[in-house]
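Please read the structure below before turning to the comments.
Coming up: chain A.
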Amino acid sequence: MLAFVLLLVPAATGCVAAATPWRRWIGWLCTASLGFVLVTGVVLAVLVVHRPALSAFGGVLRVDALSAFMVIVIGAIGLLAVCQSVRYLEREVSSGRSSARRATLYSVLVQGFITAMLLAVVAGNVGVMWVAVEATTIITTFLVGYRRTRGALEASWKYVIICSVGIALAFLGTVLVYLAALHAGGVTHVSLQWTSLMSVAHHLDPGVMRLALALLVLGYGTKVGLAPMHSWLPDAHSQAPAPVSALMSGVLLTVAFYVLLRFKAVADGALGVGFSRMLFVTAGLLSLAVAASLLLSQRDYKRMLAYHSVEHMGLIALGAAAGTPLAIAAVLLHVLGHGLAKAVLFLASGEILIVEGTTEIDQVKALLARRPALGGVFAFGLVALLGLPPFSLFISELNMLRAEVHVGLGWVAAISLVLMAVIFGSVMSHGRHMLFGARPDGEVAHKSPLNVSVPLIGGLVACGAIGVLAWPLDTLLRAAAMVVVK
Partner candidate 1 sequence: MNGATYSSFLEIAAGLVILCAFVTLWRRSLRAIVRTLAVQGMALGVVAIVLGVHRRDVVLIVVGCLVVLAKGLAIPTLVRRVLANEPMSRETSPLVNVPSSLVGAGALTFLAYGATRPVVALVSTSAGRLIPLGVATLLIGFFSMVVRRKAVSQIVGLLLVDNGIALVAFLATAGVPLLVELGASLDVLLVVVVLRVLAVQLWSKFAVLDLDQLQELHD
Partner candidate 2 sequence: MNGLTHVLTQVLVALFQVAAVAVGGPLLLGLMRKVRSRLEGRAGAPIHQPLLDLRKLFAKQRMRPRDSSWVFGAGPVVLVATVVAVTAVSPLVSASPPLGQSSDFFAVVFVLLLGSVLLALSALDTGTAFGGMGSSRSMTIGALCEPALLVAILAMAIAARTSNLPALVRVGISHPAVIASPARILALASFLVVILAESGRLPVDNPSTHLELTMIHEAMVLEYSGADLGLIILGESMRLVFLLGLFVNLFVPWGVADRPGVLFVGLGLLALVAKVCAVGATIAVFEVFTAKLRLFRLPELLAGGFVLALLGALTAVVR
């Protein structure tokens, strides 16, 4: 029942936002609903971490440790993004770039987007998961095109076309899994439930499952942003409003990856780990290579962050390929850490865009000297994303690499280290260009408003804290990993 309330609150908030013209308090109401999501996520985690999963509506909704963890991820990053949306919308409305009606539309769509993501992670039925992921595509299309510039419309066109095709393939994969399950003795109306799929996993037809898993990796992989289906990602993430980019990059990609993890568990039961490992290693290494090559000559800092997401998705794909409990726990930690750091960076970049008026790396100089708070957040965010201690990405990357070596994927770990070094170098050089330098004469250091710096610093602190403190997250991570590793 709690799962249902979890979906209801953001949806109801969306309805309220739709019914009243946009005011500041609507923004704070939305923020509060995300706070509720985060708290509920924690409550759910406590409820299911050592106990069997909760389910509702005959198994259509189902919450286990993995779902609860994803709810926490959505809640945490959503809180950051929605909180910053208030400031974003205020500026848009006061500068006359968008009317109050469009601000209402924005709030409603963001709430719908979050509800759809929540539905995807608490759905117990893989068909419903599919419907929810597809719904996120439809909703975010308008958010990507919110600014209605030529670039934004182009990005949303590419986004919806590529992702719809991808997700259509995922549907075909789902149908094939359903077919295999029916032939393995499943009952028609529950065969799409993940638990019943897991229970017949060993009897699923291997030939069909191979085809299905390939289609699912292609399909959901498009949504995750794995190369070579990543081409929509930099466009969409660079054109969307900053809070939306933060949500998409921080959570949406990993929600799609969560669905893949579920299917991987089913397919591994039928095929053994070899086949899925091959698929994930291929996609992961390709993503790293694409990100490395395109980050070298990147001129736009939002696109730089977007390609950085491609890199991180590649990393978690490699981690999932290893597939040990340690690796999956590290993957999940990485999901949370990357989500927080990436959201902070996108929000900071949105702020940079507001104050500097450009997205070109060349045009932004000496941020640390000119805007100490904003520059500091951006700098520490980059440090976190590059996987330096004390941030949690260091721990998770280290553990994923360890797990890869442990299962005999040492060569993969070696290649990914080389590519990560390339990425490290290029991001460092771009970052140095933006951050360091002397303040021009006569310009005073700008202060950033508190409602910008406090949430962003809070996000970074959280990212650092989960890197340093194991408790209480590690119990949950371990329980969540055991859900998809047998």
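The candidates were selected such that all candidates are chains of the complex that A comes from, given by their letters.
FYI, a contact is a pair of C-beta atoms (placed from the backbone, for glycine too) under 8 Å apart; a residue touches a chain by one contact, two chains touch by 3 or more; residues count from 1.
What you are looking at is a predicted structure, and each value in this text was computed from that prediction instead of being measured.
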{"item": "Candidate from this complex that touches chain A, chosen among 1 or 2", "value": "1"}
{"item": "In the complex with candidate 1, residue positions of chain A that touch it", "value": "60, 125, 127-128, 130-131, 134-135, 137-138, 141-142, 145, 148, 150-151, 153-158, 160-161, 164-165, 168, 171-172, 174-176, 178-180, 182-183, 188-189, 191-192, 205-208, 210-211, 234-235, 238-239, 294, 297-298, 303"}
